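Data first, discussion second: the structure below is written as structure tokens.
Part of the complex only, each chain left as placed.
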Amino acid sequence: MTQQLSDPRERFERGLRALAAIDGEAGHKVVDALADIAPDFATYLIEFPFGDIYNRPGLDLRAREIATIAALTAMGNAVPQLKVHIEAGLNVGLSRDEVTEIIIQMAVYAGFPAALNGLFAAKEVFAARSQ
Amino acid sequence: MTQQLSDPRERFERGLRALAAIDGEAGHKVVDALADIAPDFATYLIEFPFGDIYNRPGLDLRAREIATIAALTAMGNAVPQLKVHIEAGLNVGLSRDEVTEIIIQMAVYAGFPAALNGLFAAKEVFAARSQ
């Protein structure tokens, strides 16, 4: 196994940039909210999901957010994170209609309640952005 | 509420076409396997997911399969259907590397075991197609 190990400072910085580009304000709020209970977890969040995964070249951010919105809708137990990623999807170029389509499709795989709760989460995000 | 109600014969036929185009041989096998226990469920499967959802214009099939592969990997309790949709993803234009990327990303949202089991499902599908 040959692995490419990235410079830790570079990894952290590119994670921060990805977090800002993808999650915007919501990303900062999560990092801040962790400061007094688990600051190391904020570091991991920046390093692994954003520094490692979202920076991988094999899939663009639009496709990555489709995957995340679908997964969080289907799992149905992480509404705050679903809202962050509905925002993120819009930030990286998904239209509101595309977000809605992804969530509707989850009725097939995770049931109508999961899709309904996803749609109501989207409705809140869309309303907040329209103000 | 204004709803467009499609002709039931047309809906069923376009569902069958979508099932064939997306799931290929695996779609036929599922329909056949249901014949002696719940043939009506095969009809619903053709009508609703394939006749209604996959034919909606707002999202292309590539994006739809990204969503489904992500959701089924994250849920982790539907390996046979995940394999069918890894096949389907390849059928509609995802590369093997893109399928692998989607599954890897699920480690962030559903944990490393979900991603590992998804990767091993993909490995089986890829091996079977390479024969």
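Points worth noting:
Lettered A and B in written order, each chain numbered from 1.
Operating definition for what follows: a contact is a pair of C-beta atoms (placed from the backbone, for glycine too) under 8 Å apart; a residue touches a chain by one contact, two chains touch by 3 or more.
All figures in this text were calculated on a predicted structure; none of them were measured in a lab.
Because all chains derive from one sequence, the complete complex can be expressed as a copy number, which is 6 in this file against the 2 shown.
Assume only the chains that are shown with their structure count from here on.
Residues 48-49, 53, 56, 58-59, 63-64, 66-75, 78, 81, 97-98, 100-102, 104-110 of chain A are the ones touching chain B in the complex.
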